[in-house]
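Every protein chain except one is present and positioned as in the full complex.
Chain lettering (A, B and C) follows the sequence in which the chains are written, and residue indices restart at 1 in each chain.
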Amino acid sequence: MAAFSSASDADGVLARAAAGVLRSPKATVAAVACVLLLVTAVVGPSLVPQDPYDLNVLDIMDAKLPPGGEGMDGTVFRLGTDGQGRDMLSAMVYGLRTSLFVGVLAGVVALVVGTVLGLVAAFAGGRIDSVIMRIVDLMLGLPTLLVALMLLALLGQGVWKVVLALVLVQWAMFARAVRGAALVEKNKDYVEAARMLGFSRPRILFGHLLPNCLSPLIVIGTLQVANAISAEATLSFLGIGLPITQPSLGLLIANGYTVLLSGQYWISVYPGLLLLLVVFSINIVGDRLREVLNPRLAERS
Amino acid sequence: MTAPLLDVRDLRTQFGTGVRAVKAVDGVSFTVDRGEILGLVGESGSGKSITGFSILGLIEPPGRIEGGRILFMGEDLVGAPREALRRIRGKRIAMIFQDPMMTLNPVLTIGTQMVEAVLAHDAVPRRTAVERARDALGLVGIPSPDERLKAYPHQFSGGMRQRVAIAIALLHRPDLVIADEPTTALDVTIQSQILYEVRRLADAFGMALVWISHDLGVVAGLADRVAVMYAGRIVETGTVDDVLDRPAHPYTRGLMDALPATAVPGDRLRPIPGMAPLPTSRPDGCPFRTRCFAATDACRAEPVVTVAAGHEWRCHHPIREPAA
Amino acid sequence: MTAPPIEGPLIEGRGLVRRFVRDLDLAETVAAALGANVKREVVHAVEDVDVAVRSGEVLGLVGESGCGKSTLGRVLAGLLPPTDGTLLWRGKDVRDLTKAEAMEMRLSVQMIFQDPMSSLNPRKRILDLVGEAPRVHGLVRANEIDDHVAALLETVGLDPAYRKRYPHQVSGGQRQRIGIARALAVRPKLLICDESVSALDVSIQAQVINLFMDLRRDFDLTYVFISHDLAVVRHIADRVAIMYLGRIVEAAPAPAFFAAPNHPYTTALLSELPSVKQRRRTFAPIRGEIPSPLDPPPGCAFHPRCPRAFDRCPRDLPALRPIAPAHVSACHLNQTH
Partner (left out) sequence: MAVFVIRRLMQSLIVLAATAALVFLGVFAIGDPGEMLIPPDATPAERAQVMAALGLDRPLPVQFVTFLANILQGDFGRSFVFDQPSIALILGRLPATLELAFVALAIALVLGLPLGLLAGLRPRTATDEAIMTGSILGFSLPNFWQGMMLIMIFAVWLGWLPSTGRGPRGTILGIETSLASWEGIRHLILPATNLALFKLALVIRLTRTGVRETMPLDFVKFARAKGLTERRIVLVHVMKTIMIPLVTVIGMELGSLIAFAVVTETIFAWPGIGKLLIDSIMRLDRPVVVAYLLVVVAMFITLNFLVDVLYSILDPRIRLGRA
């Protein structure tokens, strides 16, 4: 009905996304939490009391101290210690680093791979499209956790192997979303208008079309990073993800699993809460982005 | 003179609240007599569709009816309980929508959608409801109605779907049908078929009709009376002949003049200058004054409605032309 | 970029055919072998159309939805290659154009679309929408783009200050003007207007029609004006062609056409045109609906709906024959009398 809309939401999809997040107090808090967690992961090691993987500073006598417990040398462990006498707080900050690194890297690589293949499928059409989309169907038809599990069972443990497995199970989601968006945009008159104006194919593809396909990418990208972090933790928990030398939050939780029933809850509970905070914050932001950027809902608001 | 079938008085419908509120319908008054066809004409954003939806109580949040009365056979529909409104909708007042491709649920059969409309108001056995649905399809010229009841909307063309929508509207022989641009999405030949059926059925059942349209030509051919809307208000009402042959409001006159059909081919058309003001920033006084050739300072004041022998206008400087 | 003066049509199509074929995929082939009712689908969008547009004229291309007028427009615009037939630009087969000539044709033919929202890239400012093409093709120097766009906006009746805005920040009529400015920016000869004023309100529609007529005079433009609205076409076109199910059924200079329409479909269209002068009219519609272009009826495609059809109509395809100077019509009735 209204022929005009406000001037404030004009500048591209990123600005629209940011404005949308800031209009929701809940999402704003979550976004701030994401930023803080990221900062903690980056600068954290210089802030925490010990390097939890320096065996020289560990004292087995300090093992399994409850939160607030005092070590042999008088150090107070705020969140307790694990079975090796490691400070939980320090271990968690290191774990957060690993978890975020794996999750963000896997998400970004999957996004790039998926976007390129999705765009190629939409534009090449015909046989190339069929082949790419059949592979996408195959990937999306199988449960991601199962595929990742199998890959790692075959490949063995390791950071890069986990990233590879996560990319392999996640790229298809991006490819399908980008292809879908591109096929819709491709049929709009502005693409024909661009062809009438004698623009080259790459200019039309990347200069005119891609910017209009970004909305679903941003939403899925956000949610998939959360997904990747969660999946990595699960794989590590099952003992087939990261090696014991590079523990993520998932592995920390697994370490506490055996002693959970004997009442030493903190070894599992605190890393779990941190993991939950990470995934929850990202998902809140992602959900808000979906609300703001989903054209089917946004048009009517 | 008996009371009109529908008497809308000072209807105000707005979307949102506060300074950003959009006054879509801003003090609209009109009447419809039994069996009368009223053409409600206006350009996009004039509030004509919202007026139609307001009558049926189909305005959804953030929209709401701010004020005024909608007297239907003496009963005020504004503020009526939901259940009372529901009993009137589809039974006494029916509605036909603009886009025939969108008004029927794609996953339910035509039969289901017709039978449920019967059963919503009449506690009759299913068999009777099916028979009534079939008869209604036959009435609007759909061949082999028995089979078509089992079909899904996507198996019908646009014109046929609009016939189905009309059949549904006629199921309860309503006193009033509100038709919101029902032929705009259709081709000329199909539009003509629908208009033919509508005219025939309205005559046969003595239904009153509010025909909402942007197309003056369609309204001229169909309606008894015309109400012209601009910026949420009715600016002129009267018989078709009065309004179209002797327009009093400069806006009505402008609309007529802008039609290519009224000009000599190849000559410049005479459009109304400028464009309709946004609902959020309408000028005070007469909302048309910023585009009006006759506007003076007097137009900053709210124009009042002048009535002369059934012809009404809302203008400080009406066009006075000798009656033809 | 200037071409030598030419005799004959600016653009011409001879025996143009455009079909959209959807072949069976493997699954459908299997299903068909098992007896399922699936067939290879061929949409006969444009069938054997001869059309010529002389420099400076306005050809009105009229028909109902699904008649193929938009497809024909896109074939003429070079957006869709014809399945069969020849397209000539300034008398030369487009397949024989040199690269430079092809680019000259590409820019000389521009299109104005129906939906002014969908035809403007929502992520670009009006400055880029209008200015990108002349910049990319080097028609204007980079530092002059801003002024160039400002001048173009003024030409189409827009405030040059709109350069910084996005399409969703202006009204529908203004968007259509932006589309026109974008086309003008590459100095076209021929504008193909596909239902360009159909989505506009009456008062705005009149403004845009006036703009089209002004531009024709000021820039010596040629138009193919595609529309379902005979009233608009009557006003703006020099010559009218009526399409029905992929074929032109009647074509004539506008005055002759409206004074003496010949084809039964044309007369039906004209008589059913709503008019403010007719009051409380009895509607006398022709029956039926336009058949599916997937499966056009044999003989004259209009015969199932034609009130005057006779035994020959379902059998033979009527050819377009002259019935008056420059007036052609494809109807068997013309030969029986």
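In this text, a residue touches a chain if its C-beta (ideal position, glycine included) is under 8 Å from a C-beta of that chain, and two chains touch if they have at least 3 such contacts.
What you see is a predicted model, and the numbers here were worked out from it, not measured in a lab.
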Task = Could you tell me which of the visible chains the hidden chain touches?
result = A, B, C
Request  = Out of B:Phe15, B:Phe30, B:Phe72 or B:Phe97, point to the residue that touches the absent chain in the complete complex.
outcome  = B:Phe97
Touch with the omitted chain, as defined above, among B:Asn105, B:Ser144 or B:Thr280 = B:Asn105
Ask   = From the list B:Arg34, B:Arg64 or B:Arg87, which touches the chain that is not on show?
value = B:Arg87
Ask   = With respect to the chain omitted from the figure, which of A:Val108, A:Leu145 or A:Leu183 is a touching residue?
value = A:Leu145
Query = Residues of chain A in contact with the chain that isn't shown?
reply = 26, 134, 137-138, 141-146, 149-150, 153-154, 226, 230, 233-234, 237-240, 250, 253-254, 257, 260-261, 263, 265, 268-269, 272, 275-276, 279-280, 283-284, 287, 296-297, 300
Key: Where the unshown chain meets chain B, residue by residue   = 56, 58, 86-91, 94-95, 97, 99, 102-109, 116-117, 120-121, 152, 154-155, 165, 168
Note = Note that chain C touches the chain not displayed via residues 25-28, 30-31, 34, 36, 38
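Heads up, the rule we're going with is that only the chains that are shown with their structure count from here on.
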Query = Between what two chains do the most C-beta pairs come into contact?
reply = B-C
Query = Roughly how far is chain A from chain B, going centre to centre by Cα mean, in whole Å?
reply = 52
Query = If you average the CA atoms of chain A and of chain C, how far apart do the two points sit, in angstrom?
reply = 50
Ask   = Roughly how many whole angstrom separate the Cα centroids of chain B and chain C?
value = 32
Message = Multi-chain contacts only, two chains or more: what residues does chain C have there?
response = 171-172
Note = Residues in chain A with touches to at least two other chains are numbered 3-4
Chain A-facing residues of chain C, complex = 74, 77, 79, 103, 106-107, 109-111, 113-115, 118-124, 132-133, 136-137, 165-166, 168-172, 179, 182-183, 186
Task = State the interface residues of chain C toward chain B in the complex, per the touch definition above.
result = 64-65, 171-174, 201-207, 209-210, 213, 228, 230-232, 234-236, 254-255, 268-269, 272-287, 289-290
Query = Can you list the chain B residues touching chain C in their complex?
reply = 43-44, 157, 159-160, 187-193, 195-196, 199, 214-218, 220-222, 224, 240-241, 244, 254-256, 258-263, 265-266, 268-272, 275-276
